[in-house]
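Have a look at this one before I ask anything.
Heads up, one of the protein chains got dropped from this complex, but the rest are sitting where they should.
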Amino acid sequence: MIYFLCFILFSIGLYSILTKRNLIKIIIGISIVDYAINLFFILVGYRMNGRSPILEKGEEIERIVDPLPQAVVLTSIVIGLAVTALLVAIAIRIYEKYGTFDINEIKELKG
Amino acid sequence: MINNRDSQGMSVIVKTITRLTIGLILLYGVYILLHGHITPGGGFAGGVIIALSFIHIMLAFGKNVALEKLNQTWSKIFESTGALLFITIAFLGFFGGVFFNNFLDKGEHFELFSAGTILLSNIAIFLKVGAGLFLLFVALVLFKIGGRK
Amino acid sequence: MLELYIVLILMIIGAIIAVETKSILSSIVALGKVGLGLTIAFLILKAPDLAIVQLVVEILTLIILIRATLGRDVKYTKENQNWGVKFLSIILIIIFLIFSYNVLQSLPEFGNPILKVADYYIENGMKETGAANLVTSVILDFRAFDTLGEATVLFTAILGALAVLRKNGIKDKDTKENKGVQGD
């Protein structure tokens, strides 16, 4: 069930990407999609009543949550940041050329 | 075309608080970086925090002050050097037989200087990420100022 | 895990606000709320590394996004009247959700992952890499090649953004059209 909530979050982002006509809204949609995927990956690796994967001196190693999804999600967060940064750079360059963030007014290409 | 408001930065309150906190933020970033293999954190988080501290200076004091501390040429050099350093560490793995081998002595657990190349990799990533993100932000800000008609 | 459900529902509400609100600035702030929710969720799910990274990345994203919209004449978005696209997207998403609901039933139950590879990391991670932080040991030793790729993506994006933001793309020509100040 908790997985499904995560998928709903994903769908909201997807909806924003597919229907919104504003460049910033599309970027927001992409961020939401990223968040949902990252959260899903971490949920997958969670163990009930688990401990964080950072060992401390003299403690027993038991019920530690899966460290692999955490490593993977770290990578994925960074990739998300990189993509967002490039998207914003292109968006403000588009604004400079067209004076708008609205996709309906930015239509030189036929599609 | 230097905008007056930008060179002045924000109000006195913001400036004073920034002056007080900026050292702590920098220190925290370095701590996060160096203890990445023992406690939560690491090169990436540390790098972003350092970049944020410079961005903080920039927002509070205006871009000239921030660029005096770290200008674009240097951040560009730091960024590329960090990236090259990381791939050099990967190449050094050939000393241990294969690409990316953690060839150094692993040392005592829970100590600062342990875990072989992990600390070095963290520093390389830190340089790259910190300088790169600051560079990116500077580019975005400068572009905005010039882009307005 | 009640707190996790609450955080998730708050995140969903925040996401809906971020998508549907007319004002761009409130929309960005609502996105910040979703990201903050994600940070808290990471803490609940015992991922402190990610919580730190997510928090700082969130701040940076917000600064960049706000910087991109501030001073530009884009306070409010016009509502898209194209109902055909909306209708189609909603149908598509509902189909996607129905299928995924069925699929998610057959995944391993939440809280009981299989832990095939992870067992090795947990048992031997510190012994073989010397790092007490198992996440670090995975990203910088077991899967260091991924991290090289990750650092490269960021490097690429920054180089790309600098390339996109440079003053004139093409020499000599079009100087009138390109009025931006060089990005580096």
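Here are some notes:
Read from first to last, the chains carry the letters A, B and C; within each, the first residue is number 1.
Note that contacts are C-beta pairs under 8 Å (C-beta built on N, C-alpha and C of every residue); 3 or more make two chains touch, one makes a residue touch a chain.
Here is the rule we go by: contacts and distances are computed from a predicted model.
Per its UniProt entry, the chain excluded from the display bears the name "NADH/ubiquinone/plastoquinone (Complex I)", taken from "Nucleoside ABC transporter membrane protein", "NADH/ubiquinone/plastoquinone (Complex I)", "Hydrogenase expression/formation protein HypE" or "Cytochrome c biogenesis heme-transporting ATPase CcmA". In terms of the touch definition stated at the top, the absent chain reaches A, B, C within the entire complex.
Where chain A meets the missing chain, the touching residues are 10, 14, 17, 23, 26, 30, 33-34, 37, 40-41, 44, 68-69, 72, 75-76, 79, 82-83, 86-87, 90-91, 93-94, 97-98, 106-111.
For chain B, the residues touching the chain absent from view are 76-77, 80-81, 83-84, 87, 90-91, 93-94, 96-102. Along chain C, the points of touch with the absent chain fall at residues 99-100, 102-103, 106-108, 113-118, 120-121, 141-146, 148-150, 152-153, 155-157, 159-164, 166-171, 174, 178.
Everything that follows uses one rule, which is that only the chains that are shown with their structure count from here on.
Put simply, the C-alpha centre of chain B and that of chain C have 20 angstrom between them. Taking each chain's centre as the mean of its C-alpha atoms, chain A lies 3 Å from chain C.
Inter-chain centre distance (chain A to chain B, centres taken as mean C-alpha positions): 23 Å. Those residues of chain B in touch with two or more other chains are numbered 38-40, 44, 110, 136, 139-140, 143-144, 147. Counting partners per residue, chain A has 52, 54, 74, 78, 85, 88-89, 92-93, 95-96 as the residues that reach two or more other chains.
Residues 52, 54, 57, 74, 78, 85, 88-89, 92-93, 95-96 of chain A are the ones touching chain B in the complex. On the chain B side of its complex with chain C, the touching residues are 1, 32, 36-42, 44-45, 48-49, 51-52, 55, 59, 72, 76, 79, 83, 86-87, 90, 100, 102, 106-107, 109-110, 114-118, 121-122, 125, 128-129, 132-133, 135-149. The part of chain B that touches chain A in the complex is made up of residues 38-40, 44, 110, 136, 139-140, 143-144, 147.
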